[in-house]
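The complex appears here minus one protein chain, its other protein chains still in place.
First chain written, first letter: the chains are A, B and C, and each begins at residue 1.
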Amino acid sequence: MFEKADTAIETLGEARVPTSYRRGIQCSHNNCFVCDSDRVLLETSLEKVLACARAGETPVSFEKAGPRKSIYFDPKKLRCALVTCGGLCPGLNDIIRAIVLELYYAYGVRNIYGVRHGFAGFIPEYGYDFEDLAPDKVADIHGRGGTMLGSSRGHQDIGEIVDCLDRMNIGILFTIGGDGTLMASTKICDAIKERGLKTAVIGIPKTIDNDIYLVSKSFGFDTAVDMATHAIRSAHTEALGYPLGVGLVKLMGRYSGFIAVTASLAQQDVNFVLIPEVDFDLEGPNGLLASLRERLATRGHAVIVVAEGAGQKFFGGASGTDASGNVRLHDIGLFLKDEIGKYLKSQGMDSGVKYIDPSYMIRSLPANSNDNVFCSFLARNAVHAGMAGKTRMLIGYWHDEFVHVPMDASAGKRKKVDPNGKLWQSLLEATGQEDLRQGQALGFRE
Amino acid sequence: MFEKADTAIETLGEARVPTSYRRGIQCSHNNCFVCDSDRVLLETSLEKVLACARAGETPVSFEKAGPRKSIYFDPKKLRCALVTCGGLCPGLNDIIRAIVLELYYAYGVRNIYGVRHGFAGFIPEYGYDFEDLAPDKVADIHGRGGTMLGSSRGHQDIGEIVDCLDRMNIGILFTIGGDGTLMASTKICDAIKERGLKTAVIGIPKTIDNDIYLVSKSFGFDTAVDMATHAIRSAHTEALGYPLGVGLVKLMGRYSGFIAVTASLAQQDVNFVLIPEVDFDLEGPNGLLASLRERLATRGHAVIVVAEGAGQKFFGGASGTDASGNVRLHDIGLFLKDEIGKYLKSQGMDSGVKYIDPSYMIRSLPANSNDNVFCSFLARNAVHAGMAGKTRMLIGYWHDEFVHVPMDASAGKRKKVDPNGKLWQSLLEATGQEDLRQGQALGFRE
Amino acid sequence: MFEKADTAIETLGEARVPTSYRRGIQCSHNNCFVCDSDRVLLETSLEKVLACARAGETPVSFEKAGPRKSIYFDPKKLRCALVTCGGLCPGLNDIIRAIVLELYYAYGVRNIYGVRHGFAGFIPEYGYDFEDLAPDKVADIHGRGGTMLGSSRGHQDIGEIVDCLDRMNIGILFTIGGDGTLMASTKICDAIKERGLKTAVIGIPKTIDNDIYLVSKSFGFDTAVDMATHAIRSAHTEALGYPLGVGLVKLMGRYSGFIAVTASLAQQDVNFVLIPEVDFDLEGPNGLLASLRERLATRGHAVIVVAEGAGQKFFGGASGTDASGNVRLHDIGLFLKDEIGKYLKSQGMDSGVKYIDPSYMIRSLPANSNDNVFCSFLARNAVHAGMAGKTRMLIGYWHDEFVHVPMDASAGKRKKVDPNGKLWQSLLEATGQEDLRQGQALGFRE
Partner (left out) sequence: MFEKADTAIETLGEARVPTSYRRGIQCSHNNCFVCDSDRVLLETSLEKVLACARAGETPVSFEKAGPRKSIYFDPKKLRCALVTCGGLCPGLNDIIRAIVLELYYAYGVRNIYGVRHGFAGFIPEYGYDFEDLAPDKVADIHGRGGTMLGSSRGHQDIGEIVDCLDRMNIGILFTIGGDGTLMASTKICDAIKERGLKTAVIGIPKTIDNDIYLVSKSFGFDTAVDMATHAIRSAHTEALGYPLGVGLVKLMGRYSGFIAVTASLAQQDVNFVLIPEVDFDLEGPNGLLASLRERLATRGHAVIVVAEGAGQKFFGGASGTDASGNVRLHDIGLFLKDEIGKYLKSQGMDSGVKYIDPSYMIRSLPANSNDNVFCSFLARNAVHAGMAGKTRMLIGYWHDEFVHVPMDASAGKRKKVDPNGKLWQSLLEATGQEDLRQGQALGFRE
């Protein structure tokens, strides 16, 4: 999944300031500190590690996250900024809260700014929308969905953002956003370096779809799956409620089906799961429509879960891009609702397709307990990294450890559901779903 | 609200059988029993009652529900049937469960049949789909949404239904459904009478919209409001999340806005509530669009709740009827989403309308505690009424009492939100919403 | 239940100020207003009303709540205070929020004070703890449990409270509390009158136990029942989990068993419900212990729900009073856990009693949707009453209408579960529970 990446982390310079980190000072053995030489293996396969050893190579690894004994910034003079970008995701407020509390209490930083409404808050024409942040402003936000700073979509001028960072003398910028934000962050780093500024940029990867490359789990995902199962349960109840009832649920997942698959494993009432990574046809003896008809004929009801990025091939071409530059997806949910409705009517099986799209009810949730804890670790480690002068990196989670991942290693790539991996194979077991492609009958079914 | 209705309840004949009702037998003072002469006033206004007294009239009242000392049927020989019709609604399984348990344990009835998939289960071509019901079949169903019997939409032949009742020698038929089911039940009663059969028909009014005439509260409504507030909270979080954010929620309510209004009162983050009972315009200085723009300009975000039956005037004409004969409504939610989107774009205020339609996630819920208790009372009183030989009636709830309401007094009429009543007036206070009609500027705003 | 009470409401004087009530002004027909002559019948029984008419008497009725066309106070000069007293109850923050918003937006009152930590906040030695309240302070509190003002238990000096009201020139005092608070409020009214002050005192009855006399439903009760059912479900699961498993749940209810009974009806897995209103024995052939043994022998598991005020006879005498003057109850939950444990061990049936006391998890909940709406109506009507110069009254709810109830008619009395009424009788049906008194075998069981 990852080859020959450069996993070295860029720094602003040598970390010479003895840390102000409160816990570390108290800790007699100093074993609270992490060294840059502490590294976590990318691969946990014994075979691969032995192969490396035989070839005289060092296995690929990530720098471990955590507080360093020496830091780069003087906490008293340091000014930090936070910005949240793109769509809502459970946990944004937890991240904001934990960054502010860690900077303030653990390191003694007093100048912390929240940039309002995404990168737009840096731009003169939107009025430089900053908000002073201190513990009392964030103490109670963790029970609320959304982001207290507001967000926005759309590109902003990198030069103007860096102008603002420079003028405000920001030492650490925390960017919380998805792949687009990551790309923008690398460009901000380029401009910072070009101008010789000393501003660290630490990314906290946000994607409800859980598809960030080199990040085994992203915040908000667990909460999203939890709520998605409610939608599936509803679809199942509706499908059971009528003769030949069909429930259809559209879930998030532009390029990857992690939510659709995981929620279907959690609420095992689903018969067909359609994701971007696995091709399917509507027509043909093995296509979705015929398979659905067979299911209805034998079992009397059916539930279908579709990820929003699935089945885009059924639409002629792209429908443009949105303000953030994301390809605008065709609405596969409404499309399937119509196609299935028409088909079943033609088969004399019409009982209406019950369609549920819970997307905004999911995105706006407050984080559940699992994500609360996860967010607080992500945020604290982001602060540790920034204080140590690390930059152009994001906080990842890999084999139960928080690690430093270079932005360039992750930006522009995506994690996907592996059709041969245990997740999709388990899904096939749980649903009993077959290959839904037209021409696959012979090789597969017999 | 109710004038000169005949509130007398029809019976199959004199109730001469000493009741087998277990509690009643044990109850030494016999004060567990209700007499037919126990009646509940329709109006609780002192003034109206005094006016009646002065005019020498008896105030309108309903027969009180509850166990009678003598019953009509011999429990040992009695055969009962239950049927659930129309859309799902929280509490259907609670009703089924409580009817079965009451018939079985409290009266000793042993032959109880569940008709599957609505009235269709009575029809030969669908194969007379009956299910024997006994306590073990229903013991655990109250935690589940939907109906264990299944439901269906669409008219069935009254003659065939009564043929089946006759052939199966059904003594009491419990029909659980909405206004269409009520109408069908009166026709079944006509046919029963014509044929000289001795079958009681007891209706349990089901409408998630809470719009049944002469029924102050219908089961499932409380659960529906509970979940609807989650959708509103999500819309509010999404609206707050972006500059000029707009959240739009479509809720149930074909002819009445009870869910929309009550949920907006429960989750007071709503700025505009649109219901069938109160006219509104899109255009004009007071119209929704201009009012929304003003709200966004001053407050930066807005939440709109629309009942599905609101604003049908914006569509040329009817879009036909569904299988149950209900007028097929145009989709006001998607319409508003598009119109508001286009308008805001034209005003340079576009940030996308976040649209939430939680209908099927609401309809499929299991009943909450409040509805659980309510359903068990409705069901037990339905059984008491049926055992006493009452027929052509439904179980109502009026001023904290369960009452017998003649089907003919309720069928075909609807309860509506009174624009001058306390509910709508409270809503106006809570939202700060003004009259949204074009020509109402002068008389109302100043 | 109520006889010859004086239901007349005391006023501070004639209401001569044209109302500043925003909705009313806009309302062309003025039909938003309620007159003092609008009254709601206490009894809805036709028979009782007719008996009154025959006797030439006027049936007992309550004054209807709602906005009056003329008010007593000048909103511009008016100063209001709110205080929350006693134990936590879901909905306190909703009440505070709605009172503040209604005073501020609907009437234009600008001086609103929250008294912190109950009546203690009025007392010099605690430092006169007042908090200025305005919409921004309360806008977001409705999602939180508890009370933003804090509460306290214990008596305070009435003279000092009224000194403070006088010195601060408070026109309306809203007291939100239970029976003790009601009693204190009447004494405050006495002192106010004695001193010739013009301060209205409006009570909003708070009791999670739902036992306030002349109030058909108190806020927080619905939320409490909801959570209580979770505890019961847990007890049932634990009981089912082991051979001869016993689950025991203690619920609130010092003098009345409304929560215990209603929750047991909502979650019908309970076999024995013990409440203060219905006597029971432990020993004897019909006692709880023998009945439990029989249940375990035949069904293998059992669930018991006990209200905290039940079974106090098993303890020698009172265990004193708490700071509020409430009789300190003996802990019937722990007592039963021990007694049942010992008894079952002696019978060779020991599998441990799984004991659940969810009290503080219930009291601290935020209100559910149903209670949210209810609280906002209570609060708004309290404001209407106060503005109209009404005093020494509380806001009640009776036959679906909000009404004015004189404090003296309610204070010191309690609503109880009627052992012959539909609630307890339904409970007996649902649980199958028999009379648990020793000597009741003959008359009842055969």
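A few points about this structure:
Methods note: contacts are C-beta pairs under 8 Å (C-beta built on N, C-alpha and C of every residue); 3 or more make two chains touch, one makes a residue touch a chain.
Just so it is clear, the model here is predicted, and its values are computed rather than measured.
For the chain missing from the display, the contacting residue among A:Q268, A:T321 or A:S346 is A:Q268, taking the whole complex into account. Interface residues of chain A facing the missing partner chain: 22-23, 26-29, 31-32, 37-41, 44-47, 49-50, 53, 58-59, 61, 66, 102, 105-106, 142, 216, 222, 225-226, 228-229, 262-263, 265-268, 368-370, 372-373, 376-377, 380, 399-401, 420, 422, 425-426, 428-430, 432, 443-444.
For chain C, the residues in touch with the chain missing from this view are 88, 117, 120, 144-147, 150-153, 230-231, 233-235, 237-238, 240-243, 247, 351, 354-358, 360-361, 363-365.
The rule is short, and it goes like this: only the chains that are shown with their structure count from here on.
Distance from chain B peaks, on a Cα-centroid basis, for A.
Ranked by how close its mean Cα position lies to the mean of all protein Cα atoms, the top chain is B. Rounded to a whole number, the gap between the C-alpha centres of chain B and chain C is 29 angstrom. With centres defined as mean CA coordinates, chain B is found 42 Å away from chain A.
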